[in-house]
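In this view, the complex is presented without one of its protein chains, the others remaining in place.
And then chain A:
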Amino acid sequence: MTTGSAESVQQRIREFLEERIKTNIVVDKDLFASGLVNSMFAMELVVHLEQEFGVAIVGEDLKLDNFRTVERMTSLVCRLRDAPVTDHA
């Protein structure tokens, strides 16, 4: 994983959120604690990341803490994208 592609992941996540929230986002801001996004949007965010980056977010990874900030979402996506495909069944 090069820094460049992590940066582009972060950029794409930020752009998606900024378009939906219509606010500029600081990448380490807790989106849930600040009330910028709510629990209903949380699941859409998960599905969006899965589709946009071709990853499956399941098991232990499916927890709100991984989605609190753009930075955390970026590291989750990068980790899952780089991980060998495992059987989550």
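Here is the rule we go by: a residue touches a chain if its C-beta (ideal position, glycine included) is under 8 Å from a C-beta of that chain, and two chains touch if they have at least 3 such contacts; residues count from 1.
Note that contacts and distances are computed from a predicted model.
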Quiz prompt | Chain left out of the displayed complex - its UniProt protein name, from "Fe-S cluster assembly protein SufD", "Acetolactate synthase small subunit", "FXSXX-COOH protein" or "3-hydroxybutyryl-CoA dehydrogenase" | solution = "3-hydroxybutyryl-CoA dehydrogenase"
Quiz item: Among A:V9, A:I25 or A:V46, which one is in touch with the chain left out?
Solution: A:V46
Exercise. State which residues belonging to chain A touch the missing partner chain.
Key: 20-22, 37-44, 46-47, 62-64, 67
